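What follows is a set of notes on a single structure, which appears directly below.
So, chain A:
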Amino acid sequence: MTEIVEPSGAARAGRRSGEEPLVSVRNLTKYFPITRGIIFQREIGRVHAVEDVSFDIFRGETLGLVGESGSGKSTTARLITKLIESTSGTVSFDGQEITKHSRRQMRPIRREMQMIFQDPYSSLNPRQTIGQIVGAPYVIQKTERNVKRRVQELMDRVGLNPEHYNRYSHEFSGGQRQRIGIARALALNPQLIVCDEPVSALDVSIQAQILNLLRSLQDDFNLTYLFISHDLGVVRYVSDRIAVMYLGRIVEIGSASDLYDNPRQPYTAALLSAVPKGYGENGAGARERVVLKGDVPSPVDPPPGCVFHPRCPQARLVSGREDEVPEKCRTEMPPLGEVDSGRFAACWYPVQPGQPLDLAAKA
Partner candidate 1 sequence: MAPERGFQGETLLDVRDLKVHFPTPDGVVKAVDGLSFTVHRGETFGIVGESGSGKSVTNLTALGLVNRKAAQIEGEVLFKGRDLLKLTPGELRHVRGKELAMIFQDPFASLHPMYRVGDQLIEAVKVHSNVSKKQAEERVLELLGAVGIPRPRERFRDYPHQFSGGMRQRAMIAMALTHNPDILIADEPTTALDVTVQAQILELIDHVKREFDIGVILITHDLGVIADVSQTVMVMYAGRAMELAPKDELFRKPLHPYTWGLLDSMPRIAQKGTRLLPIEGAPPSLINVPPGCAFHPRCPHRFQPCDRERPAFADRGGGHPEACHLTIEDKRRLWAERDARRLGVAV
Partner candidate 2 sequence: GGDDGGGGDEQAATDTGEDAGGEPQRGGTFRIQTDAFEWTGNFDPTGEYLGTALGFYSSLLVRNLMGYRHVGGPEGNELIPDLAEAEPEISEDGLTYTFKIKPGVKFAPPVDRDVTSKDVLYAFKRIGTPSLVAQYGFYYSVIEGMAEFTEKGGLSAKGTNEISGIETPDDQTITFKLTEPTGDFLFRLSMPAAGPIPEEVAKCFMKAGEYGRFLIATGPYMLEGSDNLDATSCKSMKPLPGFNPNQRLIMVRNPNYDEATDTKEARENFVDRWEMTLNTNAQDIFDRVKSGSVELAHASEPPEVIREYTQNEDLKKNYHSDPGDRTWYITMNLTQPPFDDIHVRKAANLIMDKEGLRRAWGGSVKGDIAQHIVPDTMFNDELEDYAPYATEGDAGDVDKAMEEMKQSKYDTDQDGMCDAPQCKGVLHVTRTTDVWKAMVPVIEESFRKIGIQVTTREFEDSYTVIQTVKRQAPVSSTPGWGKDYADASTFMVLFDSRSILAEGNVNYSLVGLTGEQAKEVGAAGTTSGIPSIDADIDECNKLQDDERLSCWQDLDQKLMEEIVPWVPYLDANADFVTSDAVTHYVYDQFAGEPGWAHIAMDPSAG
């Protein structure tokens, strides 16, 4: 039931006129087989980790990717960086389709795209020194002679003391470790950096330091970011455009402020409303909190039709009944359609601006 979205569909999503995207993802799908068996592995099911995802990332921009745990954010990131093979769909980087590339062919492209990881503890090999970790890209890609000097320059750039070249990662705090990870990603001078929840594990004060660093690096090196987080505040803070994922699909994509001010997909709306508002200056933009019922369904066996329909308040609003949703939502997955210029949402009944999202409000 994968629906082939015409490249034009999502490709247009937020396209800046006449610009070639740096990354272009089309109908990307990844299933993880669930296997059983002692000798011969039989497939008894598959995790629909990423399903029919299409979007573009333009040079110099930051695309934020939000979604709850298990919605397929990391998988998407891995597919783009070709750390795993996709089930179907394509990824183009800099105009070149890399989906079918061998490891050898990928080698030069690896220099162009790098990753920053979530866990500053597990993303650094505890048995290597900072010099080895940050220098590894040079050693592997054989691009640099004076590795030490380069590494120390990088360390300086990300705010680490270059004299700590020979220290092991456990001698550093979480924030410093994350800086090491950033230095490693920067080493090869990439165009794209995929940041998979780079600040989720950090305390607020450190998190802010890292966010600032990322921002200044982007300016200095004209980097393009794919920034993944489940913290909507953070994503909002760093992103130009934002894509929202739910159960392996992108349900809404659009420019950051638009999307936050005016979510069109009911899930996005619910998600935003669930965020602790914090202490807003005047409580501005406070929205009624929509508490979703139930949990996210299993990606092994996603619901038919719109994947969000079992929890969707809008669908209930439309049907007018607590226990009923419209036929269409139950049977057909809505395409990621353009609801505004540059705004795409996958919903049969997009939320209207200002519309309250619960039944009581309507009654």
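As a selection rule, all candidates are chains of the complex that A comes from, given by their letters.
Everything that follows uses one rule, which is that contacts are C-beta pairs under 8 Å (C-beta built on N, C-alpha and C of every residue); 3 or more make two chains touch, one makes a residue touch a chain; residues count from 1.
What you are looking at is a predicted structure, and each value in this text was computed from that prediction instead of being measured.
Shown alone here is chain A; of the other chains of the complex, listed as 1 or 2, the one that touches it is 1.
Contact residues of chain A toward candidate 1 in the complex are 68-69, 173-176, 203-209, 211-212, 230, 232-234, 236-238, 257, 260, 270-281, 283-285, 289, 291-292, 295-296.
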